[in-house]
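For this depiction, one protein chain was excluded, whereas all remaining protein chains were kept in their positions.
Residue numbering begins at 1 within each chain, and the chains themselves are lettered A, B and C in the order written.
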């Protein structure tokens, strides 16, 4: 299971944060924000052709002593970020991958709610709980 | 790095400053050492120059030179040990060994001696030289140092010099040198060249020397055994590696360092040797990484470093000295960062995910752990133990050994008291360290790197951590600056969580530095709803704000330690002491504060006579009521710039309750000079407080405010009922002239006709409430380049646009004037004519007013003219023949919706064409025509010359006018056809009609208007309608420029339109010199000149007398 | 441009849901009072119903309804046809003039989450309107309203239909 999932908007402002341990949120916010540097570089259009990433999943962005950080960017430039504890070794890449696509579906549904204004922070309790379930692997 | 540390650690004993630094001797690049003896660079100019040419060269070989005085003491040589059996090493690396080989023990010694071959005192000098060699040799007894003699000579050597050869041999023998050890250095122009050659030779000697050294070390290896001599394995490999480095063979050097490192790892680590092993490991790993970078193996270097760290990360050694461990780790990272950075400077490409910054950052992290450990372990150590357990630190033999038990082997148990003291001493010293500055400087290095490798956000985070450290070290001022610098970036990306976190820190700093300005600004931001700070904190801050507005010192955060608060209060004391009011102006533009505003002009344009009005919407998201004292706007226009205040007479409360939106309206009169110019709001200013105490101005610039096009913005479509958030700000508007009450009417008969002088009546009626003056009526069009003419006079004298129509300057209320504009268009088109009436009201408030109207004037052709040409037989022709008359028929098709009256028409023929009528007179003059009607006329003409292209027959001139209009003359060119010439012309004389059974005389006139004889066969075909007399078949010849007439007497048999007998003209076969005349031309000639039918009228009863028709006909023809 | 990437039916269904959603959201912006919105939705439903019935009759080729029971079944099949859901017809009133449709899923509301301040909004009123409109075209005057609503956290969505009277002469299509 992952320890934190975040959704970052088109203009890199945070839309949603979900931490297994809420006290860590601020700390994770910094980590997630830093990871945007790497996402930006990975998707940099000036990268030499051929190197651009076709997949929405960007793989691991970087790893620290404490945690590993994975990224996923939708065609609409919404960034999903998952933080995994470094001690957690049994979590495999394809599991992360599927977590992301689950989150993506949830997000797409959430955006379809006519009473949600895209770009606003996401406050839906329903959404929060389903994301939590995804990262804690309870679905 | 060193410098920085030193300056940090003032106060603590010097050795502790470098306690964790790598020794210089380890960090320098090892260079082969060459000793120079016999050079007196102080008194001897020549020697000086020689010395300098050796040392001051940029591309030197990897050697360093050292002057060796005669009294020089070389390190004493240890007695050769032939068995290691009983030898137990006291440590791993002697800390004087590297220095010895770097600076004290040359690989080569060069003895310089001034001696020319032809020197008068040759023998004496030779002996002295020899003795010098001897004494040096003695001093270096037992070492392999190579001794070389260089003779400095003044005369250049000759190619073949027996004397030189002989004396050289002599000198060598007396010095006991082989000939490869004697060199001459002629001091002269080529000095540099010689030195280079010498240097290269010396360097070779050095390499041999170090090679041997390494070999010797290798020899010992066999005597060593695994259990007692583990240290020696490490040491020996290290030495070999080092010698190879001196020899500049980094490949082997790297190999041996690695071996050395592995040997080191084999050693069992216990408390007593932990420090030493860790220290040495650090040294060797440093060398390995450095060499790997040099060998361009960055990945291996990084891997080596990682594994190195992994191996020692958890070997923290003594708990009491945990800080030591962290200090070491921090240092390891810092140093690796440095060599990585050096490598990058040498051109190694680094990437975003692998660059020196990462290591500096880790260094900082461990430095923080070090600090924490220190705070835990050392805070209570106040006294330095006595006697000083670190006494004699400089005399310690081995790197990384405890000072209080040097050279003890792990086996023996440590003495408790000594240990305790030693530890205490270290703890005491550690406590003196200014950790923060270490941490901060490491962050500094990391930040610089992250900037290079495109990680703005990571960099920002580091800056915040740096600020954190500044705060910790009570440098609140610096912390505040760092924090507020970062804020703006985080605001851009709206990371409220982080912003809130920063703001809380920042406002603490602002408070602790008594920075009122910042305190207020930060407070206003914290109080906004988007910042999540605990409500009680918001409340405290809110109350503090109000205290400040009253010039009272705010309360500090109770969570802060007491002493810190004390200092803060001392700082605050003077702030409000002054009597005069304190005024602060804050730029709120870039911050999202608890005061939000929307400003908008109520209309996109304002007419000059109405008041310009601006709506101000203000909303506070502060959880507590805010009280403002005034609100003003700065409004600019090209001509004016005013600060406008809200009207406080309207008793609207300036107390704002949470999330309350209030609307204020500011109205003012625009300056008439700003007509058609833009006015805009530059800023809004909200004032808090009284000027008796403390005035705070919140300035909201407008330019930046309205450039937010974030995602959710495009969803702010207003519903029918709009709220504050969806409200759009409008910061500019335009002043326009008042809309005029003058009534303008046009009277004219559309459409205008091309060419005519078209008059439009303008009727101006003053329906204003007062008289008007300075009345101007201006006429202009959109496109300047149409050739349509305008005039204010019926004379239609063209004038340049814009035209001011002649009208009286003033116009009484309800009175009217009329004027006209005359237009002549030359093409059918739609012509847009603008009429602009400008005037000022003749009232107490003279306002300029403008009325714009447009006349859309379609222009059409009055008629179109086409022309057809016919032969004398009235058949249309498409070719003229010189000398043959033909008919010109201009047709006029009338298009004007209005009837057109034709005053006259005529044709002006263009030579060589000419009219065949005595005087031309129009056949339609005086008639009027309506739309769609067509008029036609007939004129007889003839061309005198031939022409091989279409001829312009002449001009058709139509003089016309509308009914009761002015007359217009339209001239249209008449375009004709080619004109051929043939020598022959043919005419017929016949009566208009004949009578049955009454003879008719018909004559055919063959006219030859060439200067040649024309011969023709003439024939008449038989016809049922007639009997006739005359040649049926004949051949005629027509003389040049003469006419031949053939006469036939026809006797009509039947009545009606009867076909005449056809005349046939043919060119005789036997015609010798036939002129330019072809059969087909003849046939055509007949076709167009000879009628095919003639009317035959039934017999008149009674006797018929022959009418005199022929004569009259002749007349016509001859005319 | 040949290949067909999407399941067109699904996309269209989603499009209906989303379009309806944005319409409602817009109405909420336009009217101050959610009840007015509910009315509007019912009206729109009605307008759609009176047009939908033709399509239904032609598609299914069914004739006049024999009785209310039959009507219920027809509406039920209409649900399947147009919303792809199969509601149960239950809760017949003793008099047999009133019954309910129970939808355990509702494509219109699947992705919708009502904000707190709109709890009294009758999001599904369009369905009630549609039923009313459609039946009116076959000379049945009924009332229809939402009893339960998943949007409000109910287990499932219940739509009640009450028979008022049979209309003898056909009314002009459009608004009453």
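The working rule: a residue touches a chain if its C-beta (ideal position, glycine included) is under 8 Å from a C-beta of that chain, and two chains touch if they have at least 3 such contacts.
Rule of thumb we're sticking to: contacts and distances are computed from a predicted model.
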item: Candidate names "Trafficking protein particle complex subunit 6B", "Centromere protein O", "Ribosomal RNA-processing protein 43" or "3' exoribonuclease family, domain 1-domain-containing protein"; UniProt protein name, chain not shown; value: "Trafficking protein particle complex subunit 6B"
item: Selected residue (touches chain absent from view) among A:1, A:56 or A:128; value: A:56
item: Footprint left on subunit A by the chain that the document does not show; value: 10, 52-56, 73-77, 101, 104-105, 107-108, 111-112, 114, 118
item: Residue ranges of subunit C at the interface with the undisplayed chain; value: 1, 3-6, 8-23, 25-27, 40, 44, 47-48, 51-52, 55, 81-84, 107-108
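The rule we apply is simple: only the chains that are shown with their structure count from here on.
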item: Mean-CA-position distance for subunit C and subunit A (Å); value: 39
item: Between subunit A and subunit B, centroid-to-centroid distance (C-alpha), Å; value: 33
item: Per-residue multi-chain contacts in subunit A, two or more chains; value: none
item: Of all residues in subunit C, those that touch subunit A in their complex; value: 14, 17-18, 21-22, 24-25, 28, 111-115, 118
item: Complex interface listing, subunit B residues touching subunit A; value: 352-353, 454-458, 461, 464, 493-498, 501, 710-713, 715
item: Subunit A residues touching subunit C - in the complex, by the definition given at the top; value: 109-110, 112-116, 124, 126
